[in-house]
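For this view, one protein chain was removed and the others were kept in their places.
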Amino acid sequence: MVVTARPSYSRIRTTLLALRARADVELQLVVAASALLDQYGDVSKFIERDGFVISARVFMLIEGESNLTSAKTTGIGLVELTTVFDNLKPDVVVTIADRYETIATAIAAAYMNIPLAHVQGGEVTGSIDEKVRHAVTKLADVHFVSTPLARERVVRMGELPERVHITGCPSIDIAAEVLAAPALDFDPYVKYGGVGHAPSLATGYVVVMQHPVTTESSQARQQVVETLEATSQLNLPVLWFWPNVDAGSNETSQAIRVFREQGRAERFHFFKNMGSVDFLRLLCQSRCLIGNSSVAIRECSFLGVPTVDIGSRQGGRECAGNVLHVAHQRDEILAAIRTQIAAGRHPSSTLYGDGQTGGRIAALLATLTFSIEKKLPY
Amino acid sequence: MVVTARPSYSRIRTTLLALRARADVELQLVVAASALLDQYGDVSKFIERDGFVISARVFMLIEGESNLTSAKTTGIGLVELTTVFDNLKPDVVVTIADRYETIATAIAAAYMNIPLAHVQGGEVTGSIDEKVRHAVTKLADVHFVSTPLARERVVRMGELPERVHITGCPSIDIAAEVLAAPALDFDPYVKYGGVGHAPSLATGYVVVMQHPVTTESSQARQQVVETLEATSQLNLPVLWFWPNVDAGSNETSQAIRVFREQGRAERFHFFKNMGSVDFLRLLCQSRCLIGNSSVAIRECSFLGVPTVDIGSRQGGRECAGNVLHVAHQRDEILAAIRTQIAAGRHPSSTLYGDGQTGGRIAALLATLTFSIEKKLPY
Amino acid sequence: MVVTARPSYSRIRTTLLALRARADVELQLVVAASALLDQYGDVSKFIERDGFVISARVFMLIEGESNLTSAKTTGIGLVELTTVFDNLKPDVVVTIADRYETIATAIAAAYMNIPLAHVQGGEVTGSIDEKVRHAVTKLADVHFVSTPLARERVVRMGELPERVHITGCPSIDIAAEVLAAPALDFDPYVKYGGVGHAPSLATGYVVVMQHPVTTESSQARQQVVETLEATSQLNLPVLWFWPNVDAGSNETSQAIRVFREQGRAERFHFFKNMGSVDFLRLLCQSRCLIGNSSVAIRECSFLGVPTVDIGSRQGGRECAGNVLHVAHQRDEILAAIRTQIAAGRHPSSTLYGDGQTGGRIAALLATLTFSIEKKLPY
Partner (left out) sequence: MVVTARPSYSRIRTTLLALRARADVELQLVVAASALLDQYGDVSKFIERDGFVISARVFMLIEGESNLTSAKTTGIGLVELTTVFDNLKPDVVVTIADRYETIATAIAAAYMNIPLAHVQGGEVTGSIDEKVRHAVTKLADVHFVSTPLARERVVRMGELPERVHITGCPSIDIAAEVLAAPALDFDPYVKYGGVGHAPSLATGYVVVMQHPVTTESSQARQQVVETLEATSQLNLPVLWFWPNVDAGSNETSQAIRVFREQGRAERFHFFKNMGSVDFLRLLCQSRCLIGNSSVAIRECSFLGVPTVDIGSRQGGRECAGNVLHVAHQRDEILAAIRTQIAAGRHPSSTLYGDGQTGGRIAALLATLTFSIEKKLPY
């Protein structure tokens, strides 16, 4: 199991817990890339707090946060993960979703004749994630997908139907825990620090999580400015989460810094990271989630949190009724937020899972027989 | 255009000539991996003899010839090609076929938002090539395929039909030149050296070209022994070509060395490399081509040369009437060779192209408008 | 000429200007590592503003800023610089001083049989710089040193006397320009931005530049806290420059952030970078330079600026009368600053050069005959 970023760990955590609980599986965890770095929320600390042993750590992120450094980082990762897999000799390697560096995990496993399981294939978004996700599907030997539509897509791409399992999305497992006990039982400012003002959350707040879009990296700065302008018009506190490491995240950070230096961030607070359960509780109690994170589509559909999805990043994903799509345009964004706040909570949807995904994936990993041979069946 | 191995250059040569002849295209050629190494037939010499300028050379092959070193080599290649593309700033990158290291070219281009053209997608073989080929398809933005069936497969995998062009296989262009003037106008021993005895070719000969199969690398040695045993039963000279760099090629080389040391290679001569036209003339005049090279399926279908295809490596490729498939079993191999020698030359087939592919690809590269955005259409 | 960091460019700039002015030399400039990164002051912009053409750019910095990532970054740099040198085919490679990644330049040149010139060998400091500097000396073929003592040390280490040239330190060239026209002809806040308050500089100010010490990286945070505490006791504005990328620079940044969040940075302003001439003018007009930068020892000796050198980083360097050494202890630091402010400007010293170094190095590079052969003479 290779974890390369904060959200990857959140999603796969219940699977890891379920694997650890089984006597018939030995779990080896490799933590790499931004998952090790403090400035992006060193998730290895959370992993160890959960009691997992990390078998290997791989620093591989080349500084510069551009398309060029994404490619180089992937190359370094491939060189190093090859050595790691050679030492650990796993029976199966699991890779999650579609971040750019996950293809390094996939290639290392495929070339070394180690069966590769891919979680969350068959989804449609856009951006470089789209190419990465489907290329990983073609390198993988078994697929754990979220929805029936995702399964259909993976099969149409030529994967054998018996190797594609609808498990639901593992991230819904945490959402289910949270929905069962949704109260905000901590003070986010005290527990997670961050920078900026600390407006009272008593009368409601919104959350923003906006990542740069890699195929539009030249527009990254203007895109975040539009969201800053829109949310600054609200009469509510804005809790803003820093983006992942991606081409363009430097521009995002700069836009935010300028906004703060201008003294316009009175009602804004900026967080780097949050434990996944705490984060979902924060969302659960919010009036609206704004940005382009897949959390808005996925976990929030189960939680029933109204969300405003901006731009092309999530374009093509299956959505429940809790999502409004808008362009990177401040007026459009503001109007959508107001509509969503007025509408209030939505009913819970099981589109992306029922909360039992982790156990389901763990059972499949423990009991399936893997084959590394495949051929396009058409 | 990135060339990483001897056969890749043979295949793409007429495309390069056609590109050079156009005023509306600037051609940049990157030569990497085994294409630079003497022991695998330093093809950069042939490239420069053809008058092409090499824009960058990348030594990236990690020694060891195993699945592990294939993965590492790909990682090094990705790191270095990223820098190369950053310096050359190409408008489009072309990658060829399905060797393991071609995915480094594909990822570097895709991540850097450079349109990627893939030649020879949509074919079906087996082995790691199968995974590599289709993963590259999912990373590529435009596809130049050999046959209507290949086009159908690429479209079924989710590529937009308007981006998939049937150009034929560029390797048939050279075959067409050769078929127009098939006489063996050189002495292979004198012109290409190599090692071993030099039996007279006057009364006919066979050619062997057998690569290790990466997903069966533990059996590489026995597989070549079977072919050695079968061909040593023939009463004809055997012209044997050393394999490409791949997991398992070390084992192949060793098996051959032992066979020679035993003094059993009286009628055998071993070549490292040959200019592509000379090589096809040699095939054209041979009684039979034996092994698992795609040349047997592709160029030989056009040339009408009878071939014996051994094992799983080419399994799934579309074949014309010139191919007999057998297992890695010496008696089966020998019987098939005798059948083919008895049958003699087959009629020329245009299954893989009509000899005009290079010009067709060059024209498409020069005139198409590329988009790096894509989404699965289903 | 390989430039990997901001201060390296400052130091070598007059040499580059002198090389460009000569007809008998072709200058190729490679910019790499933190010299390309915005967060450490993208010096490539200053380089291009000075009219130099950059022959190659190499992103090589692995994120994480630890001893581990320094080593990895050096490895990546070595792989990439090898390819760069193979393409550029320089007659001689020049590397500057002793930053950790400079050894990658040195090894690439030495192993490829390219003569290597080293600037600023033979100095004594401590920390990992000490090991790097002398190892580079043993890899280099010609040495351009700052002082007679430095020359003596290089010769005692076994280098041939005729290959060790006292050129003075190139950084003094800029100091000489500045001392000829020392007025602060710009507003630092307006021209360079940065963050923090903007106290009036009319009645004097101090400058702080403090780098983490790599062999003491676990104490990096406390060391910067001591300096923050000491300087916060002054009744003067504090102009603070962010550190270079080094193991420990993350801790430095965090300590500063906490200090700012506590609202204690009323008289502090934080800069990322400054043109070298502007920077020296700023120093020239300051009451005192505080920290552990070599600028305090070197340029400030020529400028006569009083400096307080903290801790072990510069330990062992030859010093003129302008330097007071203290430990990482707030009271000691504060007392020394007060002593220096009371004493005022010192006379200009030529210990590190006379301002003509760039032309001297350029002339040597243009006219020397290099040999890559050497043997310890004792």
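To keep things simple, chains are lettered A, B and C as they appear, and every chain counts its residues starting from 1.
One rule holds in what follows: contacts are C-beta pairs under 8 Å (C-beta built on N, C-alpha and C of every residue); 3 or more make two chains touch, one makes a residue touch a chain.
This is a predicted model, so every value here is computed, not measured.
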Among listed residues A:43, A:58 or A:323, the absent chain is touched only by A:58
Which is it among C:76, C:145, C:255 or C:351 that touches the chain not included here? C:76
Full-complex touch with the removed chain, picking from C:56, C:110 or C:224, is C:110
For the chain left off this view, which of C:20, C:138 or C:272 is in contact with it? C:138
Among listed residues B:4, B:250, B:273 or B:322, the absent chain is touched only by B:250
Which parts of subunit B face the unshown chain closely enough to count as touching? 34, 36-39, 59-64, 66, 68-69, 72, 76, 195, 245, 250, 257, 261
Positions on subunit C contacted by the hidden chain, ascending: 67-68, 70-72, 74-80, 82-83, 86, 100, 103-104, 107-108, 110-113, 124-126, 128, 130-131, 134-139, 152-153, 156-158, 214-215, 217, 315-316, 372-376, 378
I need the residue numbers on subunit A that touch the omitted chain, in ascending order. 56-59, 76, 79-80, 83-84, 86-87
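Just so it is clear, only the chains that are shown with their structure count from here on.
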Approximate Å spacing (C-alpha centroids) for the pair subunit A, subunit B: 40
Here the gap between subunit B and subunit C, centre to centre from mean Cα coordinates and rounded to Å, is 52
Among subunit A residues, those touching two or more other chains are 68, 72, 76
